[in-house]
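One chain of protein is taken out of this complex; the other chains stay put.
Which chain is which? They are A, B and C, in the order written, and residues in each are numbered from 1.
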Amino acid sequence: MIVAERKPLEDIREMIAGYKKILIVGCGTCVTICWAGGEKEVAVLSSQLRLASKKDRNELEILEATIERQCEKELVEALKDKVQQVEAVLSMGCGAGVQPIAEIFPDTPVYPALNTTFVGMPEGEGVWVETCRACGDCFLDKTGGICPIVRCAKGLLNGPCGGTNNGKCEVDPEKDCAWTLIYQRLERQGRLDVMRKYYPPRNFQAVIRPGKVEALPA
Amino acid sequence: MANESVLVIGGGVAGVSSALKLAEDGFQVYLVERGPIIGGQAALFCCKATEKCSQCSVCLVPEKILEVAANPQISVVVNSEVVGISGGIGDFKVDLLQKPGFVDPEKCIACGICTELCPSEPQKGIYLPFPETAPRTYIIDKNQCLRFKGAECNVCQDNCPAGAIDFEQKPKELEVSAVIVATGFEVFDAREKGLLGYGRYSNVLTGLDLERIFATGDSVTLPSSGKCPRNIAFIQCVGSRDEYIGNGYCSQVCCKYAMRFAKLLQYQSPEAKVTIFYIDIQTAGKGFGEFYKECKETIRFVRGIPVEVCELSPNELEVKYEDLTKGKIAKESYDLVVLSVGIAPRKDSWDLARVLGINLGDYGFFDTQDTLDSNRTNVNGIFLAGTCQGPRDIPESIAHGIQAASKVIQTLTARAI
Amino acid sequence: MDKDLRLGVFLCDCGGTLSKVTDFSAIKAKLQKLSDVTYVGISHDLCLKRAQQAMQKDIKDKGINRVVVAACSPELHEKDFMNVVQSAGVNRHLLSMANIREQCFWAHPDKDKAAQKAMAQIGMAINRARFLEPVEQTQISVTKEVLIIGGGITGIQAAIELSNLNLKTTLVEKEAALGGKLNRFANLYPVQVSPEEVLATKLKQVAEGQNIYVLTSAELLDVSGEVGNFSARIKRGNGEFVRNFGAIIFATGYTTQFSSQIYGLELSNNIITQSQLEEMLKSSSEVKQIPKSVCFVTDISDEHSRVSPLSALRNALGIKEKFRGEVCVLCQNLKVDGAGLEKLYRDCRNKGVLFIKFDNSPRISKQDGKIKIEVEDVLMSGEQVTLPCDLLVLEETSVPPLDSKVLGSTLYMGLDAQGFYQENNVHLYPTASNREGIFFAGNCHADLDLMQALTDASNVALSAYQLLAQGKIAVEAEKVMVDPNKCRFCLTCIRACPHHAIQEAKVNHEKMVAQIADLACQGCGICAVVCPAKAIKPKDWSDEQILAEFELLGEYV
Partner (left out) sequence: MKAKGAFLPDIVAFCCAQSAYQSADAAGSMRITYPENIRVIRVPCAGRVDVLHILRAFEKGADGVLVLGCHEEACRHLSGNIRAKNRVQRVNTLLQEVGIDGKRVEMFTLAPNQGPRFARIANEVNERIKELGPSPVKSGA
């Protein structure tokens, strides 16, 4: 899933400075699950903003809404009447959520309240780790399902480097050496031969930005 | 099991636990307490938590008392003693001598007006002994009540909105199917160890005193000066592991409470120095080994039990003990000495034993029939619970109380078939 | 909240004492002005039946649908008032209380301030009342059978007692025979009965017990379902079967482990562990050469279990009785905090067992097969003592059985630092697990001697019995509720629930959502707070209710 973090309050206040009435839109999918932009966090942010404006004695009215997915235009449409009431929209979706809103309501400025950090998975309660760089040229078949591009500090394709130390990484001794993990996984599967091959540098240009995926008509 | 009833003698934590479990199973329970309120000794103890809960379990007691008070299946009979019993399992007839308690628990709404109006000063003659009492009843203190000093005083009786005060109450007779004895223990009287100076020197306290002090306030000060103690000695095994005074057993609670208090005192004033004089530190029990290790970092442990405590000045006590490392007598001065008094059998156990016809065992605790059954007595239908059978801490007393309840239910179930 | 709110406020002046402090009629007058308040009554003793009957009548007559009681602490009589409300035909959860005695008039000598606070508290209770929600009572029928894992003395005892209580039990034991440690111990001191005897009598009781179904060489693989209706997957031989139980009792005990690094010594023919010694003492066959001098070393590691020091005491006496000869026990602290242990210690001494206490671990060396022990005897002012010894018995640490970790995680039961089962809350619920209907007994969760283990057994037996005896358990349906439309199934609540009371469920056969098991839920409300989609609502403690309480901040003060 997509993992995001909320921006510092002062950044957000800077964006919405001067507006008297705004709408905060949460997204019910990835960012809800990573505790960044669900209904709860929308409530927390608006409460914070109300407190701040009360403190500085400038009026600010806040509407709140959380929709299933901000990255779907049809679902964003549902915000119509709320958006019409406000001067600006604060999106608590990922980057892919902010843009459809901005596109559907071109006359209203839309601001991001989150920083979209990476594609990853939960590690423990309230902890998420990056597991995919979305590089567009998946390598996992050769690495026993462990992505060195993300999980090796050096993003090596032909690891491990000399710095692996009892399974830990030389860059960050806290972190596991991805290539040690890869070795163990492949060994377990009796596929170590895969590791003996040399893999040339990836050509990430393979994906021309912006990326596009066209599935065959269903 | 409905319409069968059980008598529980003793309203301490063990008896209360038995009563609650029996009531839960549908029994009518008579909880007979010699004193004016239930809760027993533990109800007067204090929480020993610092930042962390030290798991002394004292906080379970008020809660259980409230449960009893709220339970219609349990009738609490206070100020009463069992003076006679006849019949056997299934149909005991029990004679209760009910000392007039004067305040009827059924009626009293614990409004406090009697205390307010009581003319006895400064010590009131009627009051609520402490919060969370059950029955939630004010009690008349015969040493204070003017009526008992011969005066023609009726103020409380006349003003009680619930008409709960009655200076003539009658004895009772109960019919029960089984009896649980949970009369608890006596705290060893430290005066019996005269050389340790308890009762003579104001700054020599017992563990029990500390319990009371922390239960009513939340810090301890030197009785002599009112200052915060800086250098404290705990003396373990006072009245325990001591064949000479006839207590050849370990009380099982003192090491734990002493270390908890030591921690609590240091939590209160971090610069306070604490020394614990001991024979063997008892650290069995979940997580207690770790706690002991923690204690060793900030607390000084000295092997050997001091022989004598002397008062050099009102604020200075001298502790004489054998320094085992040098093999000679050493003297150290402290401003507070705490005697870790242990659990002793009630001196009046023998009377109850005679009344019920049950045996006393080692050291004067009640005896059991079968070595592997710590509840059954030699009389079928009479069971033991808690510290009247042997030393136990609060959780163990609760567990033992529940065990006794379980045995009663099992026995009566078996009879029913 | 309800469109048509009819609030009834019942004030109690506690036998007239409170109205001496403040004017209740004034409070009444103020309250009557508040919107939705249809009735305000003053009583002197709401805690008594008489007044409660009157209250019930008022609720009925005035058609009140939300009840506010301003009296003593809810801790004292809330349940009574709930019953009154229910008896008046209103859902028992539509009651909200203001604590005007303990937390106002008793705490604050300044009458006016106390009165103001009381007014505020009542206001808060009224605001809360507007958002109260009914919770329906239902009953869930349960399987009247208990599964006991572990056929040691604790498990056996629990089975026997449950059988006495007419409840079916299935006793599952890994090994081929019941008995656990009883089959290994040579004696049970301070208990003056031989393990063989104990086992014999217990097994007899098991055989006689009508309702005990014994499964030896069997193992519990997995458990699904909730309290009242667990279904357990049990492996026996190479067969496997599933069976339903209302409750599960774990009595898996402990095993012992010798770690040579504590001493820097390897075991050999004359350096043995306590359990090896047990075997030696237990075996009827004559021992080849009888040891002339035996030394025990105990309480040396940082492990503080009762088990090892106790077996040192037991076996010191045992060996004295069986072989005579010199017996010496070395320890830091002698553990005597158990029934009869001090006496046992004295018996040992009377029989001539020598006790030496040390602060610094003894130095043990071995030259050409001979063991030499040097130790500073702290009781002799640290004097160097050298002990000859032709049999050295070393302590073992007690550790949880291998499979307890696996079981613990498959059943979502917590483990403590040593890997033993963690009770729900170590001192609040000594034998309860964090999951409703799963109990722990004996040394698998605590550090107990024989008698304590038996007490534990009775306790769990009674708990299980009282849980299941009626064949059904009363429960408050959906007292904590998940809104399936809001739930994103992010698993946050499922991971956070301390009682594992939340699991996945399907709404109309497709969308996965979290669902709360009413029986297992203990209503702490943690799930409601952690839910990032605000999909969970504890009906008795909803956000609306809590927020409503400080609507009035600043007023009245």
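Criterion: contacts are C-beta pairs under 8 Å (C-beta built on N, C-alpha and C of every residue); 3 or more make two chains touch, one makes a residue touch a chain.
Please read all numbers here as calculations on a predicted model, not as lab measurements.
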Neighbouring shown chains of the undisplayed chain, as defined at the top: A, B, C
Of C:V84, C:M124, C:L199 or C:A535, the one touching the omitted chain in the full complex: C:M124
Sole residue of C:E196, C:E219 or C:D543 that reaches the chain not shown, by the stated touch rule: C:D543
Touching residues on chain C - with respect to the absent chain: 73-75, 99, 101-104, 106-110, 113-114, 116-117, 120-121, 124, 414, 424-429, 434, 496, 498-499, 522-526, 528-530, 538, 540-541, 543, 546-547, 549-551, 553-554, 557
Contact footprint on chain A, counting only the chain that is left out: 8-10, 40, 43-44, 47-48, 50-52, 54-55
Residues belonging to chain B that touch the chain removed from view: 46-47, 49, 51-53, 55, 58-59, 61-63, 128, 130-132, 215-218
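Heads up, the rule we're going with is that only the chains that are shown with their structure count from here on.
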Graph class of chain-chain contacts, one of line, ring, star, complete, other: line
Between chain C and chain A, distance of the C-alpha-averaged centres to the nearest whole Å: 42
Computed distance of Cα centres, chain B from chain A, in Å: 61
Geometric centre distance via CA averages, chain C-chain B, whole Å: 24
Residues of chain B touching at least two other chains: none
In the complex, chain B residues that touch chain C: 21, 24-25, 53, 55, 57, 60, 66, 69-70, 107, 109, 111-113, 116, 136, 160-162, 241, 243, 248-250, 252, 255, 280-290, 292-293, 303, 324-327, 362, 371-374, 390-391, 395-396, 398-400, 402-403, 405-407, 409-410, 413-414
Complex contact set, residues of chain C against chain A: 486, 488, 490, 492, 495-496, 531-534
Contact footprint of chain B on chain C as seen in their complex: 14-17, 20, 44-45, 47-48, 75-77, 79-80, 106, 161, 164-166, 191-193, 198, 302-306, 309, 333-343, 346, 357, 359, 378-382, 416-417, 420, 426-428, 430-431, 445-447, 450-452, 454-456, 458-459, 461-462, 465-466, 469
